[in-house]
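To start, the structure under review is shown below, and the notes come after it.
Note that this complex is displayed minus one protein chain, with the remaining chains in position.
Here is chain A:
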Amino acid sequence: MTSETDVSGYRQMLMIRRFEEKAGQLFGMGLIEGYCHLCIGQEAVVAGLEAALRKGDRRTASYRSHGHMLASGMDPARIMAELLGRTDGYSRGRGGSMHMFSPDDGFFGGHGMLGAQVPVGAGLAFADRYRKTNAITVVSYGDVAADLGHVAETYRLAAMWSLPLLFVIENNAEASAPKGMCLSDRAAAYRIPISRVDGMDLRAVREVALDAALHVRAGKGPWLIEAATFRYRGHSMADPAKYRTLDEMQRVRAERDPIAREREKLLEEGATEAELREIDAEVKALVNEAADRARASDSPTLGDLAPHIAAEVRHDGA
């Protein structure tokens, strides 16, 4: 007997992967320019976390954030339109891949500077504590960012003020922790509780996320989850990732791929191939439709250059 939650998590992971594959294709066609960081391979972390979140919760993420946007409920067509630099994009073509915000969906960027989203997320959590709401904030960042000073500063502030903040290191093994240490040990030094989890296992992530979210939502202060994951593609579309061998990649795909693993479990629990193929087809259709809608959107005109700078709009009468 399959559970609704598992099927929905599976669908979410699949949506992220198909979307990212489509983005990769459009980049190859020259329709997406500049930076484009794909999260193929890391889907289980996002989808697992999402199961612990409620309406009103908030998220910040890095430049690798398409998956987080999709999981938060943002419209795939408008995300894709932003990647294409079109007016229907979340940032009307002014942001691009790394810079989308949708407060209504609880998504607050999309941050291009390493680890910058971590203190920003603490500020969102600070606001919820200030207003005594029940919401929590999840900040996601990679292992490289986890090494940075302002991230450690944020541990300090979050611990000191017991912020309703869930730190998530999406550890795709780019940075090496000092010998004998884990990246999450830095947060532990500030007495922040930590969990380490297989980030290639949807259900495992979901389980620790639910526990951690319960703690954070109860006002007991921050929690950190370090999820070990793997990124199949290069850092960005401009990175051929030659530092990874084909063998390594194939081994991970064969043994640890989060979507394949969840698919197997669903089959064991009674789902049929036909049911899963139907989900696959639905997701593919959604992504194709999103790409079509995005491509049909207008490009910005030069008149769109000036607005959205408060200084000029309000005070120079522009």
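Quick notes on this structure:
Keep in mind that, in the parts below, a residue touches a chain if its C-beta (ideal position, glycine included) is under 8 Å from a C-beta of that chain, and two chains touch if they have at least 3 such contacts; residues count from 1.
Assume contacts and distances are computed from a predicted model.
Taking the options "N,N'-diacetylchitobiose transport system substrate-binding protein", "Pyruvate dehydrogenase E1 component beta subunit", "Tripartite tricarboxylate transporter permease" or "Phosphoenolpyruvate-protein phosphotransferase" in turn, only "Pyruvate dehydrogenase E1 component beta subunit" matches the UniProt protein name of the chain that is not displayed. When the omitted chain is restored, the residue from A:Q12, A:S140, A:T154 or A:T229 that touches it is A:T154. Residue A:A127 is the one among A:L31, A:A127 or A:L267 that touches the chain not shown.
The missing chain, though absent from the display, is touched by one residue of A:H37, A:H99, A:H235 or A:R256; that residue is A:H99.
Within the complete assembly, A:R58 is the residue of A:R58, A:R186, A:R203 or A:R256 that touches the hidden chain. Across A:M13, A:L26, A:V46 or A:A116, the single residue that touches the chain missing here is A:A116. Although one chain is not drawn, its touching partners on chain A can still be listed: residues 58, 60, 89-95, 99-103, 108-109, 111-113, 116, 118-128, 130, 149-150, 153-154, 156-157, 160, 307-312, 314-316.
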